[in-house]
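After this line comes chain A, so read on.
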Amino acid sequence: MDTVLTRSANKVSVKSILELKNLGKYFGGIRAVDGVDLSIREGELHCLIGPNGAGKSTIFKMIMGVYEPSVGSVYFEGKDITKKKNWERADMGLSIKMQIPGVFGELSVYDNMRIATQKHTKLAKMDEEITKLLDLMDVRHLKNEIVNNLSHGQQQWLEIAMSLACKPRLLLLDEPAAGMGPEETEFTAQLVRKLNKEGITILFIDHDMDFVRQIAQKVTVLHFGQKFAEGTISEIESNEEVVQIYLGNG
Partner candidate 1 sequence: MNTSKIKLNTENIVGIVMFIGLFVYPLFVSSYQVLNLSYFLSMVFLSMSLALIWGFCGIFSFGQAAFFGIGGYFYAILTMNIGISAFTPVGLIVGVLVGAAIAWVLGYFMFYGGVNDVFVGLITLCLTVVLETFMGQTAGSEWKIGEIGLGGFNGIDGIPTISFGSFMLTGINFYYFILFILLVVYVGLRYLGISKFGYTAIAIRENRERTKLFGYNVPKYQTTIFAIGGGLASLSGILYATWGSYITPSSFGLTAATLPVVLVAAAGRKNITASVIFTIAYYWFSQSLSASGSEYALVILGLGLVLVILFVPEGIVVALFKWIDQLVFSRIRKKPTIKLKEKEKVHGHSIN
Partner candidate 2 sequence: MNQLKNSNIFLVLTLLLSLFLAACSSGSSASDGSEEKIKLGVLEDVSGDFSLVGVQKLHGTQLAVEEINENGGLLGKEVEIIAPDTQSDNTRYQEMARKLILDDKVDAIMGAYSSASREAIRPIMEKNEMLYFYNNQYEGGVASKYTFATGAIPEHQIETLVEAMMEEYGSRFYTISADYNFGQISADWFRTIVEERGGEIVNEEFIPLGESQFGSTISRINEAKPDVLVTLLVGQEQSSFYGQWALEGNTDIPMATTVNMVQGYEHLRYEAPALANMYVTATFMEELASENETAKEFVDKFYEKFPDDEYVGMEAEAQYSGVKLWAKAVEQAGTTETDAVIEALESGITYDGPAGPVTIDPATHHAIRDVYLAYSDKEHNITFPRKWEAVEPYWLSTEKGVNLAEKDDFSQYTPID
């Protein structure tokens, strides 16, 4: 546990946008998340990694309020949001792209975008905004397609576009590049970097270490629902224990 000290300790002056304190979630006999403390600073590009079942997606769901934590609390911009409703969190500037695409499969791309956009943009400017976001994702030509007919990658981009339509300050991406080919992954990586540059704090989960390496400034490793290590990508990759648990030489 006491492997890599977080570097955030050096930069206390930087405001943290999200803080998890002793967060835990238990399902029956399984402790999916077990007392995690995590702090994300504003403007950061932060990655959560860990083996399957380490509790990453569960943490995301607790941040968004989909799951109620069994213990602990979630702070966003200094406010305790543990008891806040999901939509209140979304209005505060939290947005998510889920692991299993959270798109509306039976509706068209435009309809999907509209649902996400209209809440946060004036109707007059909506179409403009939608076009802008679809262009950003390079899926504008699919505007009238039914979402179920899209490829997995296209659905992922659509969902990222939808979560951006909520004008988030903290964006949670759960495996944004899963199932994408090399060019697509590259495109997604550029996209994530670009968004981060534009001032959106991003916390993401991914398995593809190439991808993580390309974009993450900081990495937190989860194992068995607990925080196992935290640090820069090179610190993490040079950490023998992390490599062990991640690749499972144990």
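Selection rule, in plain terms: all candidates are chains of the complex that A comes from, given by their letters.
Everything that follows uses one rule, which is that a contact is a pair of C-beta atoms (placed from the backbone, for glycine too) under 8 Å apart; a residue touches a chain by one contact, two chains touch by 3 or more; residues count from 1.
Here the structure is a predicted model, which is why all the values come from computation and not from measurement.
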Scan 1 or 2 and return whichever one touches chain A in the complex.
1
Per the contact definition, I'd like the list of chain A residues that touch candidate 1 in the complex.
64, 66, 85-87, 90-91, 95-96, 98, 102, 104-108, 110-111, 114-116, 118-120, 123, 141-145, 149-154, 162, 165-166, 179-181, 184
